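In this view, the complex is presented without one of its protein chains, the others remaining in place.
Here the chain labels run A and B in written order, and each chain numbers its own residues starting at 1.
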Amino acid sequence: MAAFVAILGRDLRLGLRSGVDSAQPLIFFVIALTLFPLGVGPAPEILERIGVGVIWVLALLAVMLSLDRLFQADAEDGSLEQLALADLPLELTVLAKCLAHWLMSGLVLVIASPLLALLLHQSAETISVLALALLLGTPVLTLIGSIGAALLIGARRGGVLIALLVLPLYIPILIFGVSAVEAEVMGLGGSAQLLILGATLLAALALAPFAAAAALRLSME
Amino acid sequence: MHKYANPLRYQRIADAVFPWTLAGAAIFTVVGLYYALLAAPPDYQQGEAYRIMFVHVPAAWMALMIYGMMAVASIIAIVWRHPLAEIAARAAAPIGAVFTAIALITGSVWGKPMWGTYWVWDARLTSVLILFFLYVGYIALHDAFDDPARGARAAAILCLVGSVNLPIIKFSVEWWHTLHQPASIMRADGPAIHPSMLTPLLVMWGGYLCFFIAVHILRTRAELTERKIRNLRLSVAEPAE
Partner (left out) sequence: MLEAHNLACIRGGRSVFQGIEFSLGVGEVLSLQGPNGSGKSSLIRLLAGFLKPVLGEIRWAGVDIRANLAEHRTRLHYVGHADGIKALLSVKENLAFTCALNGAANGALDRALESFDLEGLADTPGRFLSSGQRRRLSLARLIAGDRPIWLLDEPGVGLDAASRERLERAIDRQREQGGITVLATHGDVRVANARVLEFKG
């Protein structure tokens, strides 16, 4: 377990020290968010209608854009082999790196979501459900994304391909994440969708590291 | 390894089977279309418009079957690294993508008279759309590497990861209230469809299946020949000591 904590700590330290580099996806998120009122008009009814969907789509895109940070640097400078030789199964290494990645991307989105929801004229009752849905959904985005990122190490045009590989698998998270909030707004309660998101998170935690580790081993051949 | 997995043996079997599948594709499809367009009675609810079902449903079946076949081939490719399994999966992918596209497009055309809309984001349609993207992503990933072996194995992993989508497609109409109708044929109580409609459905499916096998044989043959050429070139470039 010391190795797990060491990997988590190293990735967090590297992320924080690279400063603006790691903040770029979040900057993208906020800037893109502000484009919507400018594009569709600031009428509150429209923003209220589309706000939740916009936040979710941008969350997907922001996480997806930051996926190359997960493995690319380690693969290029030879750290990946060192990680493979650690006293820790590669699957747990993947989990540690995903956790670090999520803490610096998904979690920040969760914390920022109330403010962003207010910017898009969302009502108060949606905010807590939205935050909870993001809390459950964004780790899944990182975990699924880690599979795509690992598969694309050393690929030509990997930056473009990651969208094709990862976004289709993100679609169910998007659907449940948005409908959780919409159900809450309609008074039906979003608990069913939240439970599904929770189940997806558990499944992703259990399965995604194996696929990602297999892809990492493939990249080291 | 399995005796049919030897490429030479595969070639011989494939060459023998190929003309039959070609004939089968032509005959089954023509017969099926005759039944579908002329002989089968009109549906009591939808009238004549339902006939597109005979193109749509077997295409959807093929889309799922082919992906399932690719998943099995991918497991073999990953565990035993058998080159024929890799070739078979890659050869099947574009055909599967086309069948998925046919299913989506014909479904959309059928949806307009039946539901009043060309598209709706329900569970069945969305998951089949995801299947289409998985096919395209598989092909793109396979060809994204300079080392073809790496591309084949990466694509195999992606194929297996995406196979969680198959049960979702199959059961989506049961788990959720969708616009798409629930299963009428592959049900625990047996088919709920009249034989006069079931028969042309199965005949069309037979035609599609023969078509798939025929095209698959062509593509696999082409890839095997290309590999032979590559090996010949390499051995000419470095004369043996």
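FYI, a contact is a pair of C-beta atoms (placed from the backbone, for glycine too) under 8 Å apart; a residue touches a chain by one contact, two chains touch by 3 or more.
All figures in this text were calculated on a predicted structure; none of them were measured in a lab.
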Of A:Val52, A:Leu65 or A:Leu88, the residue that touches the missing chain is A:Leu88
Across the whole complex, the chain not displayed is touched by chain A residues 2-3, 5-7, 10, 13-14, 17-18, 76-79, 81-90, 217, 220-221
Had the left-out chain been drawn, it would touch chain B at residues 81, 147, 230-231, 234, 238
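Keep in mind that, in the parts below, only the chains that are shown with their structure count from here on.
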Per the C-alpha centroid definition, the whole-Å distance linking chain A and chain B comes out as 32
Chain A partner, complex, touching residues on chain B are 78, 121, 126, 129-130, 133-134, 136-137, 140-141, 144-146, 150, 153-154, 157-158, 160-162, 168
The answer for chain A against chain B in the complex is residues 147, 151-152, 154-158, 161, 164-165, 167-169, 171-172, 175, 211, 214-215, 218-219, 221
